[in-house]
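All protein chains but one are shown in place.
Every chain is named by a letter (A, B and C) in the order it is written, and numbering of its residues begins at 1.
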Amino acid sequence: MFTVDGERVVDVKIRLGYVHRGGEKAFEARTYTQGLYLVERICGICAMAHQLCYVNNVEALMGVEIPRRADYIRTIIAELERIHSHLLWVGVAGHEIGWDTLFMYAWRDREVVLDLMELITGNRVLHASNTIGGVRRDLTSEMISRIRKGMKLLDERTNYYKAMVPKERTLMKRAVGVGILKPKDAVALCAVGPTLRASGIKRDVRRDDPYSAYDETPFDVITYDGCDVASRVLVRVDEILESIKILDYALEHLPSGPVAVRLPRGVPAGENVSVVEAPRGEDIHYLKSNGTDKPERYKVRAPTLANWPAVGAMIKGGFVADIPIVIAAIDPCMSCTDRMTFTDIRAAKSWQWSRDELRRYSLKWRGK
Amino acid sequence: MSENKKEQEIVEALKTKLGQSLLAARIQRPRRIFATVSPSALLDSVKFLMESHGLRHLATITAVDLGKDIAVYYHLIGGEITMNLRADTPKTEPKLPTIVPMIPGAELYEREVYEMFGVIFEGHPDLTHLILPDGWPENVYPMRKEWKTDAIKNEIAKALGEKLE
Amino acid sequence: MAWEVGLLSLLSVLIYPGIFFLVAVALFYQWVDRRFFARLQNRYGPIYTGPKGILQPVADLIKLLAKEDIEPSAVDRQIFRAAPVLILTMPLAALFMIPITGNWALVSFEGDLIFIIFLMTLIAILAFLGGWSSTNTFSTLGGMRAALQALGYEVPLAVSFMGPAILAGSLSVSKIVQWQASHGLWAILLNPLGFGIVIVAFLAELERIPFDIPEAETEIVAGWQTEFSGRKLALIRLALDLELVLASGLATALFLGGPTGPIPIIPGIVWFMAKTLVLVLIFANLRALFARFRIDQMVSGSWKYLVPLSIFQIVMLELLLGWLSF
Partner (left out) sequence: MQNELLKSLAKKPATLLYPFEKYDSIPGSRGKVVIDMTKCIGCGLCIRDCPAFALEMVGKGPTCDMKWYITRCVFCGQCVETCPRSAIIQETTYDLAGAEKAALMIEYKRPKSS
């Protein structure tokens, strides 16, 4: 909710919950194997990240070592998903400012990754590739060559986007200098993921607290210090290139051996916290088990929730007109048709706008 | 395990700082520390961890209903160490000091714990619902163990005044 | 004898270079535009209805005509009903003054260029009225933006039209076409900059990306057209297509010599169709190339760049004429 003084946004209060499905209560009613598929549906685009976090949690509690090959396959699928998520976002950002061609191209290139996903895991988006104790399907050499071919094509396409985006004046006119998030605010408000890295702070769970095969794969964390929407676009495009590098390395050094370990059904009592770098940022899950085959408490904090206070900081002090573009820039991963209530402190009246009405107002204001 | 001396160091520092109000501390594995403190020592332990050990980033706040009281975990992350600081409050009237002045990012997490578990965070700038709708019936805290899903449904039906199928 | 001439002229107004033909051309250009735009984006575009999907625009039109025509209660009835009809008649009326089949348009009088500019401004005003009368927050905003945008592109458009008029020494589109035919010289050669500005301004007038701000669908649903549905929307859609024909026809007539061509045996109509087709392709290409501007960027952009450029173009033309003929 925004408190506005004429055109300047004075205060922002976050009000969520329009896609609240009571997931955490549902976990307590499901066994661990069923929980596998529930955790994946928290967010359609970063399904693998959530499932990886869940599986790390349960395996840590069971104190089981999964085969090294499974670690590598998980890293490969996680990076493929990061590429698909970032490409999706580049397309949506293009559509957001009325450039449908970028949307069509980005989503056409994304098909390459989706076909690879269907080949490896059997499903384009909700892969259900993990199971407790490893991975459900092995990577055959034919799959590996198909991935390499796909990566070469994607590498060339992403380099094209990287070269084209800064030169595209109409895109830059809408993105440079919009939605500023200063580094000190980003840290204080605990922002995560590309939004944080676009403000120049080098934090990435894959490097700080490595899981699966990230401890062995060399990659560098991308940061830009533009602190605006434009640098968030560039961070994501660079991260696609980085993911391709990780994939090449992982495919190169894929160890042989089994892909899963048979495990008993029950999980010993205990508690554990696992953190994973989802495409949109750091994703943390807390699991408390009581020895039965159902978790006692399962807390999920998706990366987008951490970025909402940062959105508030970006918009506060800015203009009402920039709200729609800034919100789209953190790549919110939930239905973002949230209602926004405005209270104009001077006129002391408040009115409710849906996102589209807000956008229309923003364009109208810009017209003055 | 000798190699996680940095974790040892933090636990030692916490012991000297808090003395007996540090109820328990253990290093579960490299880069993971669990520590339980009494609610009164919560504020200065968070401040201490932030300033002297760089644990600035609050990932989230998790609450767990233990039956008699509610355990509230503060997951602080700095560099590669993840510190899970736990403070318990009695379920009869759960109260905890807010850490929003120190970590502004905690505002949303505290609101979520408040509406799901009923933990009052004193001094919180604006402790209102974050996720649940406005018409949510008073002191129905859905994530508490005693609230089963159909009990919640009847409460909502009562509040809304018509039968939910 | 007299009634045959009357019948002939009636027929020519109604059928051949008249309404029926123009509507058919408008629908055909809509199909060309959508398919070319789709192929630019590496996809198919309309392909099922009729051979290669050519009947798709007709199908859309009939569908809209058959759809229920909802009139919200809070709507200002008279204007709401009149706006679509008027918006349709403006481009039709203007198109009668553009020579399509031969050197002479159906209607031509001294000063019909000014009348066409007036009609185009009327379209923008009607868009504003349409939006305003539907009393819906989206459309009032869309209407305001349409009016704002009109302020942006009207002036450079009118000034650049003066280029060919000065050249031909007349304000009648048919005479300008005649001048170009008789001198065998296209007006574009003498004022290329004017042609460029006209293209950009027409993009804004047709409310196309990068200037589709009044109707930005990711932002304000459908701008001033939001409340129209059924028959009214069908008329508006047809009007927008006709505007496309008007824009390309006018640009062809003023700058590319209208329905005349170097090889005399090919009839005028073929020349006209060829040239306007090229323009439609240019419009579609620009539509695929740019993102949408914000309204403030559009208005300031046109006043900072388009207006001085068009004035510069006229001054250069005058100097050239002065130096050339004396």
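Keep this in mind: a residue touches a chain if its C-beta (ideal position, glycine included) is under 8 Å from a C-beta of that chain, and two chains touch if they have at least 3 such contacts.
The structure presented is a predicted model; accordingly, all values stated were derived computationally and were not measured.
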Which shown chains does the hidden chain touch?
A, C
Of C:Val13, C:Leu193, C:Ala222 or C:Ala288, the residue in touch with the unshown chain
C:Ala288
Touch assignment to the omitted chain, from C:Arg39, C:Arg77, C:His183 or C:Lys304, lands on C:Arg39
Considering the entire assembly, which residues of chain C contact the chain that has been omitted?
38-44, 47, 285, 288-289
On chain A, residues whose C-beta touches the chain left out of the figure:
30-31, 33-38, 41, 101, 105, 108, 111, 115, 118-119, 122-123, 126, 128, 131, 136-137, 160, 164, 168
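One rule holds for everything that comes next: only the chains that are shown with their structure count from here on.
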Looking at which chains touch, is this a line, ring, star, complete or other?
line
Rounded Å distance, chain B centre to chain C centre (Cα mean)
63
In whole angstrom, the CA-centroid distance of chain A from chain C equals 45
Give me the residues of chain C that touch two or more other chains.
none
Complex interface listing, chain B residues touching chain A:
28-29, 31-32, 34, 56-60, 62, 64-65, 73, 75, 77, 79-80, 82, 84, 103-109, 126, 129-133, 142-143, 149
Seen from chain A, its contact residues with chain B in the complex are 13-17, 20, 22, 24-25, 29, 60, 187-191, 203, 208-209, 271-273, 275, 282, 284, 286, 288, 296-297, 299, 301, 305-306, 308-309
Applying the document's contact rule, which stretches of chain A touch chain C when the two form their complex?
94-102, 104-105, 108, 168, 170-171, 173-174, 321, 324, 356-357, 359-364, 366-368
